[in-house]
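For this depiction, one protein chain was excluded, whereas all remaining protein chains were kept in their positions.
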Amino acid sequence: MKRFLKRTALAAAVMVLAAFMLTGCGSEDENVIKIGFNIPLTGDIPKVGESSKFAAEMLLEDINSQGGVTVGGKQYKLQFLYEDNESKAESAVNVALKLIDQDGVVAIIGPNSSKQAVPAGGTANENETPMISPWSTNPDTTKDRPWVFRAAFLDPFQGPVAVNFAAKTFGAQTAAVIFDISNDYSKGLAEIFRQEWEKKMGPGSVVAFESHGTKDQDFSAQLTTIIGASPDFIFVPNNYNQVALIVKQAHDLGWQGPFMGSDAWGSAELMQLCGDDCKGQHFSTHYAAAGAKGDTKVFIERYNEKYGYTPDDVAALTWDAARLVLQAIESLDQWPSERSAQRAAIKDALGQIDEFAGVTGTMKFDDQGDPIKCAVVVRISDQGAFEFAESVCP
Amino acid sequence: MSLLKVEHMTQNFGGLQAVSDFNIELQGGELVALIGPNGAGKTTIFNLVSGFYTPTEGSIRVNGKDTRGMRPHQVTALGVSRTFQNIRLWKDMHVLDNIRVAQHYRMGYSIWDAFARTRNYMGREKEIDRISWKLLEAMNLKEYAYEVPPNLPYGLQRRVEIARAMSIQPQLLLLDEPAAGLNSRDVEELIELVRWIHDTFHISIWMIEHQMKVVMSLCSWIKVIDFGQTIAEGTPEEIQNHPQVIKAYLGDDTI
Amino acid sequence: METGNKLQRNAFALAVISGCVLIILLAQFKVINLYIQSVIMFMGINIMISTSLNLVNGNMGEFSCGHAAFLCVGAYVSSITSVLIMAPNDITGAPFLPPELAVLVFPISVFVGGVVAALAGILVALPSFKTRGDYLAIITIAVNYMVISGIENLSVVGGPRGFMGMKKVVKSMYELADIPWMMIFVALGTIFCVLIIRRYVSSTYGKGVNAICQDEIAAEIMSVNTNKVKLVTFMLSSGLCGMAGGLFAHVVGYVNPQSFNILKSTEAMVMVYLGGMGSLSGAVISAVFFTFLLELLRPLQILKWVIIPFTLVLLMQFRPEGIMGNKELTDVFPKLRKYCRFK
Partner (left out) sequence: MEVLIQNIINALQWGSFYALIALGYTLVYGVLLLINFAHGDIFMVGAYIAFFLVIFMLGNIGLDPGITLALAVPLTMILTSGVGVTLERIAYRPLRRKGAHRLYVVITALMCGLILENGNLALLGASRKRFPELLETTVYRFGDVSVTNLKIIVILAAILVFFFLQFVVTRTKIGMAMRGISYDKFAIPLMGIPVDTVIVFTFILGSGFAGLAGLLFAMSYPVLEPYMGALIGWKAFIAAVVGGIGDIRGAFVGGFLLGFIEIGVVAIFPSTMRDLFAFSILLLILWAKPTGLFGLARHQKI
C-alpha cells in the first residue's frame, strides 16, 4: 500500500516536471520589443509564409541596424518570432497562444489566410493582444474584435472595382466566373462579383459560374462549359498558381477573350509560371509594381535585390502590417512597463492612426479595424510587368 | 419432430451441380458419417446445413424451422454447431476467449449494459465464464486456458476447436474431417473424445471423415456421396461391401 | 486474477483521475499557461481520435482512411447545436436559453454531435457487410470527400468560410465561474471515450470484434452476428470521434471543412499504427507522443515535417509492430496488473 502511494506520488511528480519543462523559460529583456509572426511556412501555401518571412526579415534588419525603435526617447531592439501554423486552423490557435502566453509578444502579424486568421483572431482578441492579418479578407476576422486589424481591403470593396473596370474597359455585357470552392477568399469574391455584375447588367448576365478544388490541376471541363456559354470575359479570383494553369488551358481550348483577375494574382511568380499567356490581362490589386514611386519603389527594388524576385502582395502587405505596428509603437509617449499595458497601448495607437503611408498605398482603420485604402487595377504588359491602369478609392 | 430434416437439397455453382437431391433426417442422438472421394461435395453439404450457402432447391429444417434466408449465426443459434477442415480458431485470442466468444448468441445483455457494467452484464459475464471454465475442465483443456492456439500442438488445437463448437451447447455437431493431420495416438484420443461427447451430452454428431478407422469405430450409419449424388447409405458393414462405394473409391477398372 | 484489494485494483484509474485533477488545478492557478493548456487539450482530443479509430483499424482489422469525416460531422453538428441554442446568430436570432445554462448545453451539444457522427458511420458500416480491406478503405476516403464537399456547399453553415460563434458559448461558461471549463470537459471526454472503448473491447460482445478481425467466417458460424457487431463498432468509433470533433470545434472556436481533409485522417492513421494495432494503451501513448512531438519540433518549421516522418520510418524499422504491438501496458509490465485490468 505504501509502495503504491509512493509510486503514485512519483508519477504525479514526473507529470508536473514534464509540464514545467514544456513551459520553458524565455529570457526577459527590458529593452527588447517582441513581435510574433503566425505564418504558414508548411502546408498548403508555403510560398505565402515565405514571402511574409522575407519581408519581415528585411524590415527587422532595417530597424535594428538603426538601433531599434524609439519610444519616448528610448531605443528598444526589435525581435521577430516566426512560428509555423502549418496552414491549419488548430495549429494557428496554438501558435497564437504560444506567442501570446509563452513568448510574450506585444503584437502578432498574421495569419494570412482566413481559415487560420478567423480562429487566431478570436484567440488574440480574448487574450487582449493586438493582431494584424495582412491578407485575410473574411469579414469575420475583424468583426466585433477590437484587438484585431487587417491590412488588406475586403471583398465587398474589391468586387465592384472589378465589375466597373471590366464593364468599362472590355465593354462587356456578360461575364463568366471560375473560382476555388475550397478557398473562402476565392468563393467570397466570386459571389460578390456575381451579385454586383447582375445588379449592374441584369439577372442572368453571369452566364457561367464554375468552381474547382484547391489542389486541382485540370480545369478543362469547367472551361469548356464557360466557353460554351460565350461570355464577354472570364473573372478569375484565384491564386496565381491556378491562374497560370487556367489561362493556359483556356487558350488551349480556343478562348481568345480577356480575363479579369483579383489581388491574388499579384505575385512575381505569376509571370514566371504563366508566361506569354497572361500578357495583356488585367487584375485588381493593392499596388502596381511597375512604375511605382517613392517608398514602394525602394521596397520593391531592395526586396528584389535581396531575394531575387519582385515582392508579391503578401510580402508588401506583411511589410505594411509590421510597419503599422511599429508606427503605433513609435507614436506612444512612453513604453509602458507592464506587458498588458504595452499591448493595450499598441491597440489604441493602431486605432488612432490618421494616415499611414504604406507601400500598398495610404490607409487608416475604420471602426472594425479594416483598412480604408485605394485599389488599383493593373495591366500585365508585354514585358510581363504589372503596369498601372486605374486607381479606385472608396 | 426431427432434429434435422434435409429434403431434396440441391446446390448449383454456375453450371456445376455440387450437390443434387440430398436427403437426410436425424432424430437426435445419432452418430452419422458422410464419406466420399475428394471433391464429392461433402463440405458443401455442411456449408449448406450450417447456413453458409442457401440451397438452390430443396429445404433444410432444424427442429421444424426452415433455415432458408437465415444467416449462419442464426442457424447456429438453433443448435447446429460445427468445426472446420483446416482449423479456424481465432489465433490472437487465448483459448478461454475463443470459448467465450462462441457464446455470443446467448450473451443476454445489450451494448448499453456493457458500457454501464450493469448488474445484468456482470451476472451474464460471470455465467459465461462459469460455463467456459466448466467446459474447459471437462475437455481437459483447463491448463491451456491462457495459451493462444498457435502455441498448442495440432491435436490440442483440434480439441480446442471441438470445445469451441461445444460451447454453443449444440444439439447437432458437425465435424469436418476431425482426424485430418492427426497422428495415430491423437486419432485414438479423438475417437475417445467424440464418443465421450456423444455419451455425455446425448447430441447428434455428423462427421465427414476419410479415416475409415474413425468412421467404423464410431458411426452407426454412413452416407456415401460422389459427384454430389448419394450413392449408398447404411450401416458400416453394409457400406464396406457395397459395390458402388468400392467403385467410387477405387475406380472402374479395378480387377 | 483477482489480486489485491479494491483500492489497489483501481489504483491506475485513481492515478489517471488525480493526474487530470492536478493538471486542471495547475491550469486554474495559472501555473501552466494557456499555450500548454491548449497543447494538453489537443492531446486529449487526439487520444479520442486515435482510440476511436483504433477500434476499427486495430481491433476490427479494417483499413479506414477517412476518419476525419466523422470528426467533421461531429464538429459541425455540435457547433451548430450549441450556437443555435446559446449564442446570438444569423439563423435563429437571439439565444433560446440564458447563458448560465451553457455549462449544461455544451456537453449535450457535444453528445448530439457524437450521435449524428455515429449515424454518419452507418454510411461506412453498411458497405462493410459486403466488402472489406482495400475496397472499404476507398469507401471511407469517398465518405471523407463527400462530407467535406457537402459542407462546402451548405452556405447556411458558412460553406468554405467556416462556422464560428462557439467562443461565445465557451465564454458564457467562463462568466459563470472562472475555472478552466474546456480543460475539464476535454478531460471528461477523454476519460469517457477511453473507458467506453475499454469496457466494449473487454466484454464478450466486444471480443466478437477481434473474432471478426481474425476469422470472419468462423465468427459468423460461431454465432457472432457479424453484421450487427460491425455496425455497432463503426457507429461507436465514429460517434466517439464525433464527440472529439465537438470538443475540437469549441477549443478552436472555429470550424472549416478543409480542416478535416484527408491529411487529418492520415494523422489519425499514423497515431493508430504508431501505437500498435489493437492496443488501447498504445493508441493513448502514441497520441500523446505524436501531439507532443508536433509541438516540440514546431521551431524547426519545414524540417519538422521531414524529421517526424523520418523518425516514424526509423521506429517502424526497429519496432515493426508499433510502440505497443497488440499488447496492452499490463502485458508489457505484468506488475501493473495489480493496479488495473485492461482486458
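In order of appearance the chains are A, B and C, and numbering begins at 1 in each one.
Everything that follows uses one rule, which is that a residue touches a chain if its C-beta (ideal position, glycine included) is under 8 Å from a C-beta of that chain, and two chains touch if they have at least 3 such contacts.
Keep in mind the model is a prediction, meaning the values are calculated, not measured.
Asker: If the hidden chain were put back, which of C:L84, C:A137 or C:L195 would touch it?
Answerer: Going through C:L84, C:A137 or C:L195 one by one, C:A137 is the residue touching the chain not shown.
Asker: One chain isn't shown here. Among A:I181, A:I234, A:A315 or A:I329, which residue touches it?
Answerer: A:I181
Asker: Which parts of subunit C are in contact with the chain that was left out?
Answerer: Counting over the whole complex, subunit C touches the hidden chain at residues 57, 63, 127, 130-131, 134-135, 137-139, 141-143, 145-146, 148-150, 152-153, 217, 262, 266, 269-270, 273-274, 277, 302-303, 305-306, 308-310, 312-313, 316-317, 320-322.
Asker: May I ask you to list the residues on subunit A that touch the chain which is not drawn?
Answerer: Its contact residues with the unshown chain are 42, 44, 46-47, 49-50, 181, 210-213, 215-218, 220-222, 224-225, 227-228, 241, 244-245, 248, 251-254, 269, 272-273, 275, 309.
Criterion: only the chains that are shown with their structure count from here on.
Asker: Determine, using the mean of C-alpha atoms as each chain's centre, which chain is farthest from subunit B.
Answerer: Result for max centroid distance from subunit B is chain A.
Asker: Could you tell me which chain's Cα centre is nearest to the average position of every protein Cα atom shown?
Answerer: C
Asker: Using CA atom averages as chain centres, what separation in Å is found between subunit A and subunit B?
Answerer: 71
Asker: From the mean C-alpha coordinate of subunit A to that of subunit C, what's the distance rounded to whole Å?
Answerer: Spacing between the chain centres: roughly 33 Å.
Asker: Give the list of subunit A residues in touch with subunit C in this complex.
Answerer: Residues 1, 4, 8, 11-12, 15-16, 19, 22-23, 41-42, 46, 82-84, 86, 88-90, 93-95, 97-98, 100-102, 114-115, 118-119, 122-123, 126-127, 138, 140, 181-184, 187-188, 214 of subunit A touch subunit C in their complex.
Asker: For the complex, which residues does subunit C have touching subunit B?
Answerer: Going through subunit C, the ones touching subunit B are 196, 199-200, 203-208, 210-211, 214-215, 217-227, 232, 236, 326.
Asker: Tell me, which parts of subunit B touch subunit C in their complex?
Answerer: 50, 52, 71-73, 76-77, 81-82, 84, 88-93, 97, 100-105, 107, 109, 111, 114-115, 117, 121, 125, 128, 164-165, 168
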